[in-house]
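Comments concern the structure below.
One protein chain is absent from this view; the other protein chains keep their places.
Up next is subunit A:
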Amino acid sequence: MQESKKYWKGIEELENTPEFAKAAHNEFAEFLPVKETYGSDAAEAEVAPRRDFLKLLGFGLAAATLASCEAPVRKAIPYLNKPEEIEPGIANWYASTYFEGGDYNSVLVKTREGRPIKLEGNPLSGVTKGGLSAKAQASVLSLYDTNRLTAPMMNGKATDWKKVDSEIMSRLTGATGKVVVLSHTIISPTTKKAIAEFGGKFGSFEHVVYDANSASGLLKANDGTVPGYDFSKAKVILSVAADFLGTWISPVEYAKQYIQTRKITKENSDMSRHYQFETNLSLTGSNADVRVAIKPSEEALVVAAIYNKVVGGLNAPAYSNKQLDKAIADLMAARGNALVVAGANDQAVQTMVRAINQALGAEGTTINTNAPSYVRQGDDEQMVRFVREMNGGGIGAVIFYGTNPVYDHPLSADVEAGMKKVGLTISLADRVNETAKLANFICPDHNYLESWNDYMPKKGYMSLAQPTISPLFRTRQAQESLLKWAGNNTSYYDYLKANWAGITGGNAGWDKVVHDGVVENVTLNQEVKTYAPMTTAAVGVALNKSQKAGIELKIYEKVGIGQGGIEANNPWLQELPDPVTKATWDNYVTIPRSMSVDKGIAQNDLVKITAANGKSITLPALIQPGQAKDTVGIAIGYGRKLAGKVADNVGENVYPLATVADNGISYNTTVTIEKAGGEREIAQTQTHHTIMGRIVVQESNLNQYKKDPASVTERITIATPDGPKKPSAVSLWQDYEYKDHHWGMVIDLNSCIGCGSCVVGCNVENNVAVVGKQEVLNRREMHWMRIDRYYSSDATREDGFTAMEEPSDNPTVIFQPMLCQHCNHAPCETVCPVLATTHSTEGLNQMTYNRCVGTRYCANNCPYKVRRFNWFSYPDNEKFTDVNYAQTSDLGRMVLNPDVTVRARGVMEKCSMCVQRIQLGKLEAKKDKRRPVDGEIVTACAQSCPTNAIIFGDMKDPNSQIRKVMEREQGERAFTVLEEINTQPNITYLTKIRNLA
């Protein structure tokens, strides 16, 4: 029975370690000193010396005296010439595009008084359809990164553009050897044109493209493009190590499609079935109906086994697996609506996948052959050849455009050595990164929010980026630099507009595209590299070569940090807990539980991983349920040395461990693992707030749902003299009467994929402080919204865990966004001695910071553990200067939402249900003399969600979506968390339904 399924948040809870048991009872780690004494003598720290007390007392008196003096003179400085479209206090929105590390998102930029402060998805985009990834959400802060360069640099010294230009132009003309522009994937047709124009000036020129997390193998097997996958048409999805919801190719686009087949109602209970074969427990694997843990070397065998069943005729080692057989049968049955994807960067595997999809009739349905994707164009082979050429001395000049190969390429040492042999090296990076440091010139590019650009992520889909702020520093758009050095002095804006003339026609057409940000069914010159296809025989040879023995390493990408580019120095992303491990501020070695037992490696123990290529890395171990046996996983994107104050020396760089062959890079390798001695604590948020075995999440399976929708959710009744009753039937409380609005939220656990986009969206909207690794370890993170990740296995509560041999071998995972439940009978409200938390006439649980005296009674009484206490003055405590630069530095503060208070020390805070947005929406309606329209007022989290798992609205409005969903799901999937304590939350969850095989 699924009702009695046991959930646990981590190995600690599963084993109920003494530390865990102790922490579970202490919501606020009181034993932790507030003073900065970590690592020093603890006994000394506990004494609060009398002198300190007197000092504080004296200071307090002085402060009180000072406070009573005259208020300081404040200035009001208006514009000299007010731009017509800017009204102080009113937000302006501009359409633009985010494309970083291969992650494409069409965005709307919210600006206040000329400062971009928030990004939201552009609903007009046919690619991302209003969704936005966590990385894109956070990217607005990168604009105000304190580590950005403020002027161009020549030989390590700041200088001006005139000098740089004349020097570079003279040295370029005198360059002996090939001139190379090295970039990641560029999907901008006009940028490519500019690069081509630049290259045309030289006798020998090459544009080398590589991707940090490469998909060369996929491109080679698919005529140089990424197939136009359409998960929304798929009834059976089989993914072999492709984390398509989290990090693979275009996760937001795929998540939008994927979720269309996962939303169910009684009337329409068709649901896709999703099989995942993978090594590390990824975000996609967590959402799969059936997940099978395999070693990286088995990926090719799994694909080959499918190939042999579906297509046949391949000489491959035999591989069989009960779940695989079932999956293949499902795939064949769903012919025409089946889709197989594979994450391996291996032409042989991808060639087989293409053939399988063709045989399954995917092309035309689940693969749109008319709209292939261009978001990956990196060619590993070309890059490896280029690195060799550099070391051979054949390169005259290199321009590093948006790339940092000294950090993010496995051959970083060769790149570093090769750069010294190149006559002229120019980096267009926005900061002195690992590569730029070694370059002769750094000509900083604008941030994308300061730039004009165009993008073509898919055939027929185009979008524009427009500047939303004047350049903050003396930077210059990279394309303009290239054009200038090619002797073309046109601004990039004119260049771009001229290139688009064929599409937009006149100014009116151009204005419309700039306004919408996107335009569809048009293309601009997009040349795609083509590769020789691989024969079946060659595939067979490659397959038989790929046998490996021993422990295998799978290098993976994290949802938040990505490939470690500009995202790395973004504190919001560093503090965003990994969806699965819930770890922040570090990378680590994920090891299966069996390895932990066999080798005696405990959580947080430092282990040394030595790869087959001799390179080694030392990181703490994290015991990961679901990790395939005899494998380990390490995330890229960490170990930056020159990214900025936030990212420097966080974690270790795993890129050098990847296997480089002539024809490509493999992110798997065999390794040896040994204990390195010592430990480094991993800052996980997962066990900070525990559920103590209560029913918090609910799930069921599709068959049960189809049989009886009312049976999928467990209901709790309480005993009364008149027999068992619903908890809400018995109440000590008077109910509130809501006349005007009654705000509420429905969260569909079936739709939530756990990506964390809402968490970042909430941080940006509500000025949530970043606290850094040590404070996360102290269990003092400030996120108003968290995504709880529960593991579960078929062990039932009655059985205890003993019935299971190893529950953590391959657990199922369930995500649950948890935020203030805005209870109608809120336990926090009754215990506040100063009425700082009260109930509004619209159903909101209000938190008034200026009334709060910090007793923390409310948090102790909150059953959902969603209240956060300001232990420090995060905006001005120098301890947080680096990690919390969005609040501590003048530059960073430009990102703050001016409508939301930055909280002071000693007050409690929590989700306000974005009351500022509610108030604004109501005001707009009042100004127009009408009622608010459903969908007009949306919280930041609901807005951010790429899978529309969160529905926010007015439950009093009979036409609202939330009302309709609640009426439909009442008695079926709808449940409130901890119903038995009769808090009557305004947040309703919908039971997760799995399509179990």
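Convention: a residue touches a chain if its C-beta (ideal position, glycine included) is under 8 Å from a C-beta of that chain, and two chains touch if they have at least 3 such contacts; residues count from 1.
Convention: contacts and distances are computed from a predicted model.
Any idea which of "NADH-quinone oxidoreductase subunit C", "C-type cytochrome", "Amino acid ABC transporter membrane protein 1 (PAAT family)" or "Hydrogenase" UniProt assigns to the chain that's been left out?
So the chain that does not appear here would be "C-type cytochrome", according to UniProt.
Given that one chain is not shown, which residue among A:N488, A:N701, A:T838 or A:N860 touches it?
Of all options in A:N488, A:N701, A:T838 or A:N860, contact with the hidden chain holds for A:T838.
Can you say which of A:A158, A:A661 or A:L923 touches the chain missing from this structure?
With A:A158, A:A661 or A:L923 as choices, the missing chain is touched by A:L923.
Among A:A95, A:I367 or A:V915, which one is in touch with the chain left out?
Considering all chains, including the one not shown, the answer is A:V915.
Of the residues listed, A:Q526, A:Q774 or A:T901, which one is in contact with the missing chain?
A:T901
Tell me, which residues in subunit A touch the chain that this view leaves out?
Counting over the whole complex, subunit A touches the hidden chain at residues 67-68, 71, 73-82, 87-90, 739-740, 836, 838, 840-842, 844, 846-851, 899-902, 912, 915-916, 919, 922-923, 925-927, 929-931.
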